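Here the structure is laid out as structure tokens; the discussion comes afterwards.
Omission of a single protein chain aside, the complex is shown with its protein chains in their original locations.
On to chain A.
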Amino acid sequence: MNCKKIEPHWWGKTLAGIFAGFFLSIGIVGIFAWLGPDGLTQQITEEQRLWKTQFNMWIITPIWLLILSFVYLFKTSRQAWTWLGGAACTSLIIIAILREML
């Protein structure tokens, strides 16, 4: 760990939190939607699907909000973009693969 102080970089970090953060939250929820319990590959009833989809939609928000709140802990905006953007891309690639394979 380097001991450098946190740089403000307000705009860069905020935008990373908004955009990369949004796709990362969708990505995390997407992986959960495919592989989690009552997932997309399982046979579930219409009523179960109704509530599971709503649940998936609901948990995007807390994840995104937490990312947004803690994005300012990154030392620089470049770091924020690298980590969040990288994680978002990885999660979306995993989903693309899941969509193809399952």
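Everything that follows uses one rule, which is that a contact is a pair of C-beta atoms (placed from the backbone, for glycine too) under 8 Å apart; a residue touches a chain by one contact, two chains touch by 3 or more; residues count from 1.
The working rule: contacts and distances are computed from a predicted model.
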Item checked: UniProt protein name of the chain not shown, from "Peptidase", "phosphoenolpyruvate--glycerone phosphotransferase", "L-cystine transport system permease protein TcyL" or "ABC transporter ATP-binding protein" -> "Peptidase"
Next item on the list: In the full complex, which bits of chain A touch the chain not displayed? Write them out.
Entry: 5-6, 8, 22, 26-27, 29-30, 33-34, 38, 40, 45-58, 60-62, 65-66, 68-70, 72-73, 95, 99
